[in-house]
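With one protein chain removed, the remaining protein chains of the complex are shown where they sit.
A and B label the chains in the order they appear, each numbered from 1.
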Amino acid sequence: MATLIEHSSILIIAVPLLIAFLTPLIGMASKKARNSVVVVGLAFVAFLVFALARDVILNGIHIYTLGATSPSLAIPEGTMVPVRIILEVDGVSVFMGIVVAIVSLVAVIYSMSAMKGETGQNRFYTLLLLMVAGTFGMVFTGDLFNLFVFLEITSISGAALIAFRTKFADSQEGGFKYIVVSAIASLMVLFAISLLYAQYNLLNIGALAAAMQYTMLDRIALVILIAAFAMKLGGVPMHMWISDTYSVAPVSITVLLITASQASMYALMRICFILYGVTLDLAVVGWIVIAIGILGMFIGVTMAVRQTDITRLIAYNCVCEAGFMLVGLGVGLAVLGDLTALRTYGTTAISGAIFHMINHALFEGLLFLVAGAIFYRIGTRDINQMGGLGHTMKFTAAFFLLGALASSGLPPFNGFASKILIYESVYQFNPILTIIGILVSIITLAVFVKAFFSAFTGALLPKYKDIKEVPKTMIAAMTIFAVIIIIFGLFPGLILDWIVRPATDALVDQAAYINAIMGAIP
Amino acid sequence: MTETIIGNFPLVAAVVLTGIGLYILIFRRNLIKIVMGITILSSSVNLFLVTLGYREGGIAPIYTDAPEGPMVLPVVQALTLTNIVIAVATSALILSLVIRIYRNTGSLDSKKSRRMKG
Partner (left out) sequence: MSKIVRTVANQLMLFVLVFGLYVIMHGHVTPGGGFQGGAIIASGVVMLIVAFGSGQIKKSLRERRLALVESSGALLFILVAFFGIGTVFFYNFLVGSRIFGDIPPTGPNPGDVWTGGVIPLMNLAVGLKVIAGLSGAVLALALFSGGEEM
């Protein structure tokens, strides 16, 4: 077991890759075998993630050097800098790993019945597992160029999956927009990485953080990196692709796309807090991140009010919630150098933002799965054509109500726990931001109440008389999300102590991250 | 000023290519031209990466029948090769999506083939 945990960080990335390429061979023989191999493989990966999380939170940062004679041999004899690709897993990485593990397992269970009639399912599962492996690689790596490569893997397989249903014209357009935005963002990231490499001859994040002097070229690289990762996570004014993309993809892919955007937000955090640390102009960069967040909240919720397509409405809500996370992170970044402010409200803001990441994945995922279930039964996403579906699709209606209340931040669901942390810490930084946040949450509640009443309540339209409930695996997938939402809402203190506080401590502690690599002796 | 530009000519070429690529992406509406813009942008980043690896008087980092002299680091060339492979995959995917959009909407103009607004 101890060797399994020692190698677990690379197994979590390599096992989905292995199963991704086994899937076409097994799928040529039998469909049921392929489905069970995929589910069992992702369940094994989830088990490894939880074991690694427990070990990292109890025992400190894990590093894994690929191809050396021992996993912790980062700096061999005679060299002064780390060589080889090194995976560095700390509290924030395992937190993101837990999010990806839960979401990917639910997505695969949902797709087993949602994609039942489609052709080319072998390629669907291959691309899905490649996307999962890419997201795990993005959050576990300790090397900047490796981050770029896994970012591209995730983007390309994501774009191919968005355009999977080739009979719908909208999905082709959504896939095209996604790949164009991703290609531009990734090229900008590579340009910034080459600027950093040109100065310091290093690609490892820990070694770069130790050698960083904040010259003019470093400032240019920082601006390019923040702009590129904000483009990938849907920060305003680069948010237009989110509504076009999340609404037309198969919904099990949309929940993975949300996770990929969270991984880009993780990369933004890693660069601002750990790679640059306190050498930044903290007030300026912090306020820029807060400004992107506030704009996102406004524009997300105002665009959501006028939507008639249910998945576009939920997609604009995603933009709004990403704004909340950015405001929390921006407040934490702005007070990073000021120790008393950091201890009073800075860490609470960062904890709220990190907790909101997993809550966002859960309730947005649940809302999208419900919208997918409605589309599976009646074939349209237009709210004006739905009516009275709650009479026959009882579970689906209950799940939509649960997701909507959690998203608006009402107790006792999980959205309330993370939003109250953000509200009370941001209030001590600047009260106006909190007031804007509360107003936006109220408008979110109004939007979702309108959607719920027009879709599920009211008289049952005659053309929907024979609509039954959706298949059991889809209900099972939605139940997993719903149960976790309720547990996180009733016991937020436990979740905060077990996984969120270690993540926050890992994020503000740049010295521990650097020492894990540079102080590593064979 | 002119000897700075002539001395750093590869870097100037990379900047000019980036400018051309961004101009195409912002101002051109034909879908195939957008794909060409992404390819030009990718070439400019590759050129920038390879230029960073230049060392005066160095030789290629290959031990087979190598002449005398200090060897340059092969890291930059590995980064460029990886970027070329990624660009190939991106181009294949994006061109097949352009063909499908043309089949569905009958037009390669991005203003006419848009279906989703607001």
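Observations
Just so we're on the same page, a contact is a pair of C-beta atoms (placed from the backbone, for glycine too) under 8 Å apart; a residue touches a chain by one contact, two chains touch by 3 or more.
This structure is a prediction, so every number in the text was calculated from the model and none was measured.
Annotation: of B:Val16, B:Ile32 or B:Ile99, B:Ile99 touches the absent chain (contact as defined above).
Contact with the undisplayed chain is limited, among A:Ile5, A:Val39 or A:Ala68, to A:Ala68.
Panel shows chain A; residues 7, 10-11, 14, 17-18, 21-22, 24-25, 28, 64-71, 122 of it touch the chain omitted from the view.
Within the entire complex, the positions of chain B that touch the omitted partner chain are 60, 62-67, 81, 85, 88, 92, 95-96, 99.
The rule we apply is simple: only the chains that are shown with their structure count from here on.
Computed from the mean C-alpha positions, the centre of chain A lies at a distance of 29 Å from the centre of chain B. Listed in rising order, the residues of chain A touching chain B in the complex are 145, 149, 152, 156, 159-160, 163, 166, 169-170, 172-176, 179-180, 183-184, 186-187, 190-191, 194, 197-198, 201, 203, 243-244, 247-248, 303, 306-307. Interface residues of chain B, counted against chain A in their complex, comprise 25, 31, 34, 38, 41-42, 45, 48-49, 52, 73, 75-76, 79, 82-83, 86, 89-90, 93-94, 97-98, 100-101, 104-105, 113-116, 118.
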